[in-house]
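Notes for the one structure printed next.
Removed: one protein chain of the complex. Kept in place: all other protein chains.
Presenting chain A:
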Amino acid sequence: MPLLDARDVHGGYGGMNILNGVNMAIEADEIGVIVGPNGAGKSTMLKAIFGLLTVNQGEILLRGEPIHNLPPNKLVQKGMGFIPQEKNVFPSLTVKENLEMGAFLKPHNTRRMLETVYGFFPPLYDKRHQPAGELSGGQRQMVAMGRALMAEPDLLLLDEPTAGLSPLYMNEIFERVKEINAAGVGILMVEQNAKQALAIADKGFVLAAGQNRFTDTGAALLADPEVAKSFLGG
């Protein structure tokens, strides 16, 4: 049974549908990457999975259990973590307090998970008493990922984690995503840096106009000349 199985998802804000029948399935140990042009509905799909917008048709299953239109805090309880693209830290809280908020539902785990997160992101340990609002973009992204990891999720949803980061931090984030996945967390992420993201992807989903255009393994999509021509810039 797939960890996440989205079938024929239609949804959007208000009455307008942005997603017009998206299918997506990833296994528990996989990295899934969603790519596509602007306005294809990539981030919208992630938000639909995390209950941030209404699914009007179709279904989303987490380990076979329907989860569409459940509120986000219920989904966190069910083992899902979401990292928004923007405003993904609490700026006036310290780094440590940001991470603690991630473990709000599992306070007894806080100590152990703090060590795990500091293990993934050593710079955060040095800055743990600093307000997150004072950190650089890359460090904020680390705080955001760390916060989501604190709840020990089975599935992590990342919305453009490398947007606006320097190439150095970008590689660092991709490396961490691989490590987190190796530690047993399923990953579904939206990425603008399509080539690099597909290179680490087990499954790739190319969306356009709210529908699947190509679905395959990351390597196969990278090798596909048609995908390369239309979506990866040659």
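Note that a contact is a pair of C-beta atoms (placed from the backbone, for glycine too) under 8 Å apart; a residue touches a chain by one contact, two chains touch by 3 or more; residues count from 1.
We take it that contacts and distances are computed from a predicted model.
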item: Absent chain [UniProt protein name; select from "cysteine desulfurase", "Proteasome subunit alpha", "Cytochrome c-type biogenesis protein CcmF" or "Branched-chain amino acid transport system permease protein"]; value: "Branched-chain amino acid transport system permease protein"
item: Full-complex contact with the absent chain, from A:Pro84, A:Gly186 or A:Gly204; value: A:Pro84
item: Option touching the unshown chain, where A:Gly12, A:Gly36, A:Gly102 or A:Gly186 are the choices; value: A:Gly102
item: Residues of chain A in contact with the chain not shown; value: 50, 71-73, 76-77, 82, 84, 87-93, 97-98, 100-102, 104-105, 107, 147, 151
